[in-house]
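Removed: one protein chain of the complex. Kept in place: all other protein chains.
Let's turn to chain A:
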Amino acid sequence: MTTAPHEQLSDHARLPDAEPVPRVRGRARTDPPWWFALPAVLLFAFVVLVPSVRGVYYAFTDWDGLDPHFSFVGLDNFSELFRDPDATQAIRHTLLIAVSITVVQNALGLLLALGVNSAVKSRNLLRVLLFAPAVITPIVTAYLWRNLLGPDGAVNSLLGAVGLDGLRQDWLGSPTVALWSVVGVIVWQFAGYSMVIFLAGLQSVPKEVHEAASIDGAGPVRRFWSVTRPLLAPALTINLMLSIIGGIKLFDQVYALTGGGPGHATDTLSTLIYKDAFTLGEFGYSIALAVVLTIIVAVVSTGQYAVLSRNERATS
């Protein structure tokens, strides 16, 4: 998540009116030597890559996380995954949540960004307030919402107070509503995050271009569509990438809000991995699930990036 601002900066640097980088000591500007990256790559390899790859081996075993004696079971865990209704349901929920979050959070983020980018009086205060939920630990906001969304919680009380009793719900206890409550909580928390990235994009749009378009007779909608939208493409790419990856990997908010319940109505791949490993002691199987999760993240994010970067090139 923290990489976003840096990527944003590099996008700024590519804007047409960016200053050319001055030459250093008369030498042509070149990329730094490859071995500058070596310590970081080695650290990454030792801490992340090697353990991860070694861990994948266990996906092909029946290891219970405890017993040093276990056997190699080939692809059994993977074929079991497709027969396990809990797993297929969790994959469905994961994708549903990821897509919903990506769409709603970014639509809302963009609207908020457009709002606070205008000349409203208290825009600085609004920016801070809207971004504030994003800096709170997800587990804290989840527990907060767990209470707000209870049968006698603030949300139902508020609905009752304004005469909307018909809309009172068992927000986290009803299998048809719970998943959307989870999505709502995440959107509430991270819409401000998307907003900030869009806002940075918006502020890099040169005023002159807007003024020129106005003189040419373009209204606000036309100006947004033909001027702002193309220049926001890099911000959109970053936002969509971050929210889809975050959505697919989602764990803490779901676990704290509903624990995957009622029943399995809000189980995602991540909550299922946790339960299979640590509650049921089926480590081999849960690592197989984790491998599938990794593949889904890789495929979806690569595909999305390919589409979005083509879109960026087309609009720039």
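Everything below uses one rule, namely that a contact is a pair of C-beta atoms (placed from the backbone, for glycine too) under 8 Å apart; a residue touches a chain by one contact, two chains touch by 3 or more; residues count from 1.
Here is the rule we go by: contacts and distances are computed from a predicted model.
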item	value
Listed names "Heme lyase CcmF/NrfE family subunit", "FAD-dependent oxidoreductase", "ABC transporter substrate-binding protein" or "Nitrogenase iron-molybdenum cofactor biosynthesis protein NifE", matching UniProt entry of the absent chain	"ABC transporter substrate-binding protein"
Residue in contact with the excluded chain [from A:G55, A:G74 or A:P151]	A:P151
Option from A:V73, A:A265 or A:L308 whose C-beta touches the chain left out	A:A265
Residue, one of A:L43, A:L75 or A:L125, that touches the chain absent here	A:L43
Interface with the unshown chain - residue positions in chain A	33, 35, 38-39, 42-43, 46, 65-69, 146-147, 149-152, 170-175, 258-259, 261-265, 275, 277-281
